[in-house]
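A short worksheet on the structure shown next.
Note that one protein chain is taken out, while the other chains of the complex remain in position.
Note that the chains are named A and B in the order they appear, and that numbering of residues resets to 1 at the start of each chain.
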Amino acid sequence: MDVGIAGYGAYVPRHRIKVEEIAKVWGADAPAYKKGLMLREKSVPTPDQDTITLSVEAARHAVRRAGVEPRRIGAIYIGSESHPYAVKPSGTVVAEALGMTPEVHCADFEFACKAGSEGMFVALSLARAEEMDYALAIGADTSQGAPGDALEYSASAGAAAFIMGRDRLVAVCEATYSFMTDTPDFWRREHQFYPRHAGRFTGEPAYFRHTAACARGLMEKSGTRPDDFRWAVFHQPNGKFPMRVAQELGFPRAKVEEGWLCPTLGNTYSGASPLGLTAVLDVAAPGDRILMVSYGSGSGSDGFIWRVTPRIEEVRDLAPRTRAQLEDHPVYIDYGTYAKFRGKIRKPCE
Amino acid sequence: MREVAVIGVGMNRWGELWEKSHRAIWTEAALEAVEDAGVDRVDAVYVGCMSGGLFVGQEHLGAMLAGELAMGPIPGVRVESACASGGLAFRQAYIAVASGAHDVVLASGVEKMTDVDGAAATYALSTAADQEYEGYHGVTFPGLYAMMARVHMHRYGTTRRQLADVAVKNHAHGTMNPLAQYRDPVTPEQVMESVLVADPLRVLDCSPITDGAAAVVLAPVELARRLARAPVVRVAASAHATDTIALADREDLAWLGSTARAAEQAYAQAGVGPSQLSFAEVHDCFTIAEVMVVEALGLADRGKGGEAASSGYTRLGGRVPVNASGGLKSKGHPVGATGVAQVREAVVQLRGQAGERQVRGARWGLTQNMGGTGASSVVHIFQGEGRR
Partner (left out) sequence: MIGTARYWREIPQRYRYEAARCTACAHVAFPPRTLCAKCRGRAFEPCTLAGEGVVETFTVIRVAPAGYADEAPYAVGLIRLTDGVRLMAQVVDCDLARLAIGDRVRVEFRRIRQDGESGILCYGYKFVPAT
């Protein structure tokens, strides 16, 4: 029995800030940052956008492509490290907005940048177990980087949503694999506004080890090699990491570029590899195989193999394509506006 | 129904009255009206107040203010209809006297607006709009009138300069009113270069935040004639109409249906039409409001309200002076007091006591007081009988 994606949707905010604009405030070397991070600009949420609002828009796009009645969706899982409430689910708001309530299972997930793919894994599993006809998984974030920190150049906003099911599939899930250890490379303690990270420790022992091991484990489990894939999507905390891991694994640049959104989107955290997948689905042909590996600090990776079905041709234009949202009508803002939008300006309490 | 007259008026100097409390401001105006009427008691007190709760945290104003008069356990009634609270309080007092329920009644209005900061005052005023479907979206009162202004400008070609001319005219009138909050003239350039509040409206298109009170005493015309302390001013018409509270539900965004309806009824009651009016005191909470009100009152054709101030038609010395008092714009707009102050101005004019700003030969005067974006309108017409 096939299980997979019945509908997918993306949402990217319109506002952008360029690396130069941030660098000039902190006296940083913009060309060096751009080259080092392989990143030119990032998306910025407005003050009225948060993980909940991005999730609603992405999920509405997914519902349109799936063409299913929202009440038939039995679960909603939103993965994010920026849930607007510390206590109270994001999923209830999104489910209510979509008209999924009240017979719905709901949980908010958090696992740094891999919370979105966790939701996808659980939603797929429920569909496979025939617990329900469809389950909705969303990866969304409006992440914060501390002022002047390297993360400020990349931490961005976006959401991707997937309706998993057994029919109406646009992509069949052929295999999954997870790889996880306790590796504290990035964290945010309760009540802290900005996350912290372990500098260069976030590279080799964290991102590269987990992402590569997950991809290798997934291919071993499924008996596949890089040649078997038309596309590959990796978590993209910056532009450089996914390209390097792809090279190590033997995926040529051409297979990675379509889902490599980071250079102009930034790091959407829980939304990152899921958004990359939506961009690939926007262009993939029936029969194409896609390898997707997420990464979340702490640390772990979820891997998926997707095989695109002919239905993709019927649905991809039922909602805005991911790259169109990324490229059409961006609004560039200065650092002052960015600081205002992101609540980085200190004001008296109301 | 008995014929009713206004036999006494009172009003203090309006402005930012930092040292005076809500009740002190009211009591000053109320006592002046009672003394002007020459009566030693009133049978009931009507108080127009929009939001004692949000501005000073005080409700139950009927009892509190009746108590301030120290006239014993007389009825005290608080009337609320947003910015039309004062006009409606006057109308309720009128009905009480006309019906014979009471003989001598004090109609008053008060608002103490400066005890809260600007954002809180903006919020308090915004509660006159539909809170769930207008206020929720962050709209303010200047914003609502700005939306109406934009339609009027788009459809009828009303200009930015014409809006400014309303402010210029009313400020010019206000220089002659010793009780006005802002007694300074303004130029069209000053208005058009003032700070934007809600495009296209600027701060000099808006009436100010004001502390103030006004009061009048009503009695049957027979009693007024017997007392004969001042020229008798008769209430020739009293009308009140409503419209949808939410702007989104209006048929026509550039037309004040409630004012037109109340005016139509008032003209019929008084047996006069707009061409017979000597003057009008209207609700110019924003410049665009006066433009739309003069149309609804029939003082200008539909869509032509913008020309009325610019052409001089509604200026003192013009055909029908509008807001000789300075209007809300210059005199100030303590919301609950405004409608009563309009009545006071009408009485002062019809008695021939308006000094520098006296409308010559004034016989018929109209007052129009409006709540929200015109969800309620109260129109009164007064006739001066002259000295006997």
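Details
In this text, contacts are C-beta pairs under 8 Å (C-beta built on N, C-alpha and C of every residue); 3 or more make two chains touch, one makes a residue touch a chain.
As the structure is a prediction and not an experimental result, all values here were calculated from the model.
Across A:50, A:81, A:141 or A:258, the residue that sits in touch with the chain not pictured is A:50. Residue B:148 is the one among B:148, B:335 or B:354 that touches the chain not shown. The hidden chain makes contact, of the residues A:99, A:148, A:310 or A:336, with A:99. When the full complex is taken into account, the listed residue touching the unshown chain is B:199, out of B:199, B:222, B:301 or B:356. Chain A residues in contact with the hidden partner, per the touch definition given at the top, are 14-15, 46-50, 52-53, 56-57, 60, 84-85, 93, 96-97, 99, 329, 331, 340, 347, 349-350. As for the chain not pictured, it touches chain B at residues 118-120, 122-123, 126, 132-140, 142-144, 146-148, 150-151, 154, 195-201, 244, 246-249, 253.
Convention: only the chains that are shown with their structure count from here on.
Taking the mean of the C-alpha atoms as each chain's centre, chain A and chain B sit 59 Å apart.
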